[in-house]
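With one protein chain held back, the other chains of the complex are shown just where they sit.
On to subunit A.
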Amino acid sequence: MLKKSSFKLIFDILFYTVVINAIATFIMMPIEGFDISFSNSVYEPKREFSSSIYIAAINEIIFSVAFVFVAYHLRRAARLFMINGEFKSFNLVKNLKRSGQFLIILGLSLVVKKIFLEYHFEVTTHFFQSNSMIYLLLIVIGLSFIRLSKMLKLSILAKQEQDLTI
């Protein structure tokens, strides 16, 4: 069983790693000339780069930012889970909902990334290309988080009403 400190540590590691990754993306992208295939340097793009490369770069930025927000809200939700009193508050609902929304954005940006990698850069053996369902899974998890947050909100309201029934 995970101890509270371990639980917190996992989310801290996730958050800081994602932040470092986002910073690296922001620094490396202009240096690499907005080439999003730089992570797959062994694959030489076969087509000429067009203006679509900027769309891909913007998508990469959206991906990085969305990932940071997902990690941030999950970290905050994890902290609230650990504080028993806060489980009754609406902050947890808000964080779960936000992380769900950003997970959907993350999933969609990965779909766009896949399209660009396959059709514009002809990179077909990228790590994530092995299983396309992972994008759908992210979107489904995001939608589930939003639904879960609504359920949690209803349960908190029911609890409050129960507490105020004399």
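In this section, contacts are C-beta pairs under 8 Å (C-beta built on N, C-alpha and C of every residue); 3 or more make two chains touch, one makes a residue touch a chain; residues count from 1.
Just so it is clear, contacts and distances are computed from a predicted model.
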| item | value |
| --- | --- |
| Protein name as given in UniProt for the chain not displayed, "Glycine betaine/L-proline ABC transporter ATP-binding protein", "Acyl-CoA dehydrogenase/oxidase C-terminal domain-containing protein", "XRE family transcriptional regulator" or "Transport permease protein" | "XRE family transcriptional regulator" |
| Touching residues (missing chain, whole complex) on subunit A | 160-161, 164-166 |
